[in-house]
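Worksheet for the structure shown next.
All protein chains but one are shown at their positions in the complex.
Our next item is chain A:
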Amino acid sequence: MSTTTLPGSTVATLTVTTPSDREIQITRIFDASRPMVFDCWTIPELLKGWLHGPDGWRLVTCEIDLRVGGATRYVWQHRDGRSMGMSGAYGEIVRPARIVATELFDEDWTGGETIGTVVFTEQAGKTLLTQTVLYASQAARDGALGTGMTRGMGESYAQLDAYLASLQDAAKGAA
């Protein structure tokens, strides 16, 4: 759980939850209109301004054929020269409300194709983004980030409390 202060002193909280055993869901509020956030998600020149991933990586290739059945191609490059590619296709496009697309990394470290659903909801002039990634299996989902997982001890109970609260919110939202 983290909070980030936006210009204008509003607070954006990113939550990550596991609404089912094959999904990961992220929610985040953006201080901008839905069409603006939607465009940032679908126009290559804009995506190249932010979708860089972990530290050290950059999105260097981004090709998007924005129609149902249209292909996507993303390539990230690390400053040490390594690169990582991902291809997919659009299943649904409803500007500015919803995008569904398949995704598959070239190295297939997600254990098969994933299906990403991004929903943009208007909220008092801001945009609530809900991104859900559906993995091929539970093992695929857990494996996608489980490798090299740090076995850190000493997590405070306060963090666990926040984590459980977020799971409960997610359960309520799904009901």
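In this section, a residue touches a chain if its C-beta (ideal position, glycine included) is under 8 Å from a C-beta of that chain, and two chains touch if they have at least 3 such contacts; residues count from 1.
Everything below uses one rule, namely that contacts and distances are computed from a predicted model.
> The complex has one chain missing from view, so what does its UniProt entry call it, picking from "Glycine cleavage system H protein", "Mannosylglucosyl-3-phosphoglycerate phosphatase", "Cell division protein FtsW" or "DNA-binding transcriptional ArsR family regulator"?
Result for the unshown chain: "DNA-binding transcriptional ArsR family regulator".
> Which candidate, A:Ala32, A:Val75 or A:Val119, sits in contact with the chain we can't see?
Considering the complete complex, A:Ala32 is the one touching the chain left out.
> If the hidden chain were put back, which residues of chain A would touch it?
Chain A touches the chain not shown through residues 1-2, 4, 6-8, 12, 14, 16-18, 20-21, 24, 26, 28, 30-32, 36-37, 40, 46, 49-55, 138-139, 142, 145-146, 149-155, 157, 159-161, 163-165, 167-168, 171.
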